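Note that one protein chain of the assembly has been removed; the remaining protein chains are unaltered in position.
Let's look at subunit A:
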Amino acid sequence: MDWFIDTPYFGILISIVMFEIGLYINKKTKIPVLHPLLISIGLIIGILLAFDISLETYEKGGNMISFFLGPVTVTLAVPLYKKIDLLKKHTKPILIGIIVGVFTSILSVVGLTKLFGYEDEMIYSLIPKSITTPIGIEVSESIGGIPSITVVSIIVTGIIGAIVAPFVCKIFRIEDKVAKGIAIGTSSHAVGTSKAMEMGETEGAMSGLAIGLAGLLTAVIVPILLIVLD
């Protein structure tokens, strides 16, 4: 079997097939918690463990999929460009909202992790959980977190954001499309943005904008805030 499994094709094929199954289950059951990304990651991990296939073997193909993460972030400029009028019109509320969101994220993570008695290393690893992976890794490293734990917390947060977005908008009575998009992008980066795009063009564009801004603000605020909190 090695001739098949030990190639990049294996990781790519298994990812596409499992994601397809995830989409199918999500569509059939209509249960939001059964997010396609969550299902496919769970299934792949299950298969790797069951057949004793190493992560390195999967990543031969998996890394080729991750290759697209760079270019795909660049293309987030496209929906934003299409909605430039809204951005110009609502610059102030958007900026204020993202700043408040970034502070809420950092403070709630610090508060909750302390509540559960987490060690400093884990606290620092979780602080960048809401922002895009490349900035999150940098922030985590610069304050003494563990990058691999940060990556997991970022992915899990993204999936949580995509799942809870419709409920949160309902419970908090967020009806404005710009507000919805900014809220989703600030809290759950690109994975949340995929849900925002399903909700509508404006929501998707604003969510994409929030990814970059929330990431940058977090990178600036975290080191300063940690000194203040100490």
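Things to note:
Everything that follows uses one rule, which is that contacts are C-beta pairs under 8 Å (C-beta built on N, C-alpha and C of every residue); 3 or more make two chains touch, one makes a residue touch a chain; residues count from 1.
Throughout what follows, contacts and distances are computed from a predicted model.
From the set "Sigma-70 family RNA polymerase sigma factor", "Nucleoside recognition", "CidA/LrgA family protein" or "Putative ABC transport system permease protein", the protein name that UniProt assigns to the chain left out of the figure is "CidA/LrgA family protein". By the touch rule set out above, subunit A reaches the unshown chain at residues 11, 15, 18-19, 35-37, 40-41, 44-45, 48-49, 55, 58-59, 62-63, 65-66, 68-82, 84, 90, 92-94, 96-98, 100-101, 104-105, 108-109, 112-113, 116, 118, 122, 126, 129-130, 132-135, 138, 148-149, 151-162, 164-165, 168-169, 171-176, 178-180, 182-184, 186-188, 190-194, 197, 204, 212, 215-216, 219.
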